[in-house]
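Working notes for the structure below.
For this depiction, one protein chain was excluded, whereas all remaining protein chains were kept in their positions.
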Amino acid sequence: MKKIQFKKSNIDLTKLLPLVAVITLFTFFSLRNSQFLGLYNIGNILDFANTYFIAGIGLTFVILIGSIDLSIGAMISLDTIIFIIMINALGFWAYPIIIVIGIALGLFNGVVLMRLKIPSFIVTLGSSGIFMSLALIFSGAGPIGLVPKQLHTLSFLTARIGPFTVNHLLGLILFIVFQIIQNKTVFGKTVYAVGHSEVTTKLSGLPIMRTKLISFTISGLCTALASIVIVSIMLSAAPSTGPPYMLLIIATVVVGGTSLSGGIGGVYNTLLGSLLLSMLRNGMNVIGINIYYQQIIYGAIIIAAVSLTLDRSKIKIVK
Amino acid sequence: MKIGSNSMDPFLNMVNISKSFLDVKALQEVNLSINENEIVGLVGENGAGKSTLVKILAGVYKADQGKISIDGKDIYFNNPQDAKKHGIGIVFQEQSILNNMTVYENLFLGQEKFFLNFGVLSKERMLKEACEILAELDIDIVPTRNANTLSFVQREMIEIARNVWLARKSNAKVPIILLDEPTTALEQNDIKFLFQKLNELKKHTAIIFISHRLEEIVTLCDRVYVLKDGKNVGCFSKDDISENLLRSKMVGKELVGEFYQSSMQRKAGEKVVLELKGCFNKHAFYDVSFQLKEGEILSICGTIGSGKEALCKAIFGITKFDSGEVYIDGVDVKGSINSPMDAFNKGIGYIPEDRRNEGLILNLPIFENITLTVLKKLKSHGMVSRKKQFEVTEKMVKKIDIRSASIAALCKNLSGGNQQKVVLGKWLLSGNKILVMSHPTRGVDVGAKQQIYTLMREMVNDGVSLITMGDSFEEDIGLANRIIIMKDGKIMTIIDANESKPTSVDLIKYIV
Partner (left out) sequence: MIVVKMKQDTDDFFLKKYSREKIALLISGKASFIALCSLIVIFSFSAHNFFSLSNLTNILDLSAILLLTSTAMTFVLMLGSIDLSVEGIAGLTGIVGALMVKNFSNSNDYGLLSIIICILIGAIFGLLNGIVFTKLKIPSFMTTLGLGAVATGVGILVTRGYPVIITDQSIRGLALTKLLGGVIPLLFVIAITINLLIWFVSERTILGRHVIAIGGDEAIVKDLGIKIDLVKIIVFAISGAMFGLAGMLLVARLGAGDIKNSIGLLFDAVAASLIGGIAITGGIGKIPHAAIGAITLTILRNGMVLLGISPYIQQGVVGTIIILTVAVTIERKKIGVIK
């Protein structure tokens, strides 16, 4: 009896609904268009979803603690530019360097938030200006391409086996790793606790500030990893690379069911969110919905998803 | 009703008012009436229902049953605005003056429509009316001053003026002003000043005055209502009241000690686990020194504003000690406790008064809440083991008898008593030896109360030391080995309750 009841309460609508949506969308597009299930198309869907998923993992943790990171766009610009410069100069050493830089950028956001105690959307709005400046300085305000002799340092990432690439494997590994971090570590448990009730968590003797710092650092790290994937596909970078990603990464996270009010959702939801958006975009292309409508649809989806997942009992005054 | 029955009906009459919150009965068939030019006092312990009653009168809450009439006519409020239209205004403990505006803007906030010339706000007219009302009530504050430069008593005067003015504008016959503990944050001089003003104000208004300071009630009020446990226990006219009479009515019958499991009380150990020497916080308390012994229950008594809440928070690192020394197990820890996390690591725990927002994470299941303090200890191979979480939770749920279908049930679905047991369980599990408890039985039904008392006794037997702030004097007396009494930020006395229990009257004479 006890076991059954536990299972019952474990069926969580925030986990179930996005899954149902993904399956429905998949079935719908498969039936509407035979090309949808083609190897090339599936690869396309996964490519798109993978990039947004990897960047979205970091934002998931930030949103889970009830904060937001608006600097992801600028971080992607800066990361991709530095990554290309480093690859051109140093080859494989670029990988560890970009990871360290990603962590440093995230840490910067976290430390400013912690020290100055100002809302995260202002911290990250401000820091996005700083990151963008750095991107402009490093790139000279124009696009930078990969030198052909370093192509081999990146090409393995996009080598295809069926519809899959090494990039997708990276996404899968990150999913598993962060799923474990989220559900099985003290940090992960604290993230949810902070998101649900910061005061209670604080009064239970748990480290609030450290948790926030790590969350923003993960956001920086994942953005750097996403930047690697982006460069491996585009083979170039420019200051204008990052900003268009911003809105869609937020959309990925909230559409998956992670609530802006904190504590609800997770990496699994972001995975579904990325698949959902990717299939939607791809399906709209395949069945011929005008590409110019897409920005409008994404904006509307964000509002709808936020509205559905927000826990309004927690915020008494909405600013 | 015992008194105040003139041949005429009273101006305002509240009859048979009842109100419940969830499963707690806050008011049961309470009556209150007030006449013009009268100051009526309302006294009772914390939780006796005073605030609930005035909030119903001010339209903040709706009564479950009963009726209110003014000047013989029945009236119904849906919101505070309706009450204001009948001239009823409330001055809350937490003041409603905006710091970013001037005095005259605050006076007319929300009522600017009276000062429009073709849609444009006439500041000149606002100023003129502000000067008039302030002059009439003899309040000497320049209306163009910024509200953030006002003292507490001045802010109260502005709020009173706001209510009187609004009552006039709404053509109410007599403004009725409700003052909810207006003297809590005031110095002696300010209190004297406020009383002088209230006595002048009486000429045009009716005033209901809530206070826990009996000497104030005795000097100020024409009549006094005493509430206890949400019921009327008496109404006395000026000639009859004395502090002693009110005191005895407030505390009522002494409860038998067994309710608090007094037979389980044990003598505290010899070891001093926590010691404060000359501790000082510039906003709340000064020169606080006491010792907490191993296995002792130490109660801190005092009114709101006596500094006891701030003291307990400072012990857990939520607020700060500005100076003084703190020893835990004989080791000086002052300076190394700057946050609740530090205090936690030093072996202190804290059970907050606001259980739903601060004690629990309502949207997480029982087992996640209970294991919140011990996540690190439940690791195997670096991961938090859900199996271990379940194990320790199952054990704890059985031990302290948390009634729930499953340990995976969300805490928001539990009753108040079971919620509090989850909080206690969380700290029991932490193994911390010093627990600070702020109103551990607030809003909990009688049965669960007793279980919590038993639990506290058992904790003490396991060598945990408790600092508690109870909901009533009886609770403090019933539970404690020793009782600290605080007033105005100072420790008045420490009463030993090991051998023989003091009575409520013994305590109250230090407090009010």
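A and B are the chain letters, set down in written order, and residue numbers restart from 1 in every chain.
Please note the rule applied: a contact is a pair of C-beta atoms (placed from the backbone, for glycine too) under 8 Å apart; a residue touches a chain by one contact, two chains touch by 3 or more.
From a predicted model like this one, the values you see are computed outputs, not experimental measurements.
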| item | value |
| --- | --- |
| Where the missing chain makes contact, among the chains that are shown | A, B |
| Residue, one of A:V199, A:L235 or A:M284, that touches the chain absent here | A:V199 |
| Residue among B:I75, B:L121 or B:L137 that touches the chain left out of view | B:L121 |
| Touching residue (missing chain; options A:I118, A:L169 or A:I287) | A:I118 |
| Absent chain, residues of subunit B that touch it | 60, 79-81, 84, 96-101, 105, 109-110, 112-113, 116, 119-121, 123, 139-142, 146, 148-154, 157, 187, 189-190, 193, 283 |
| Residue numbers in subunit A that touch the chain omitted from display | 66-68, 112-113, 116-123, 125-130, 132-134, 136-137, 141, 198-199, 247, 250, 260, 262, 290, 292-300, 302-303, 306-307, 310, 312, 315-319 |
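Rule of thumb we're sticking to: only the chains that are shown with their structure count from here on.
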| item | value |
| --- | --- |
| Euclidean distance of C-alpha centroids - subunit A vs subunit B, Å | 46 |
| Partner subunit B, residues of subunit A touching it in the complex | 2, 5-6, 9-10, 180, 184-186, 188-190, 192-193, 196-197, 199-208, 263-264, 311 |
| Touch list for subunit B against partner subunit A, complex | 316, 318, 339-341, 343-345, 349-350, 352, 357-365, 368, 372-373, 375-376, 379, 382-384, 405-410, 426, 430 |
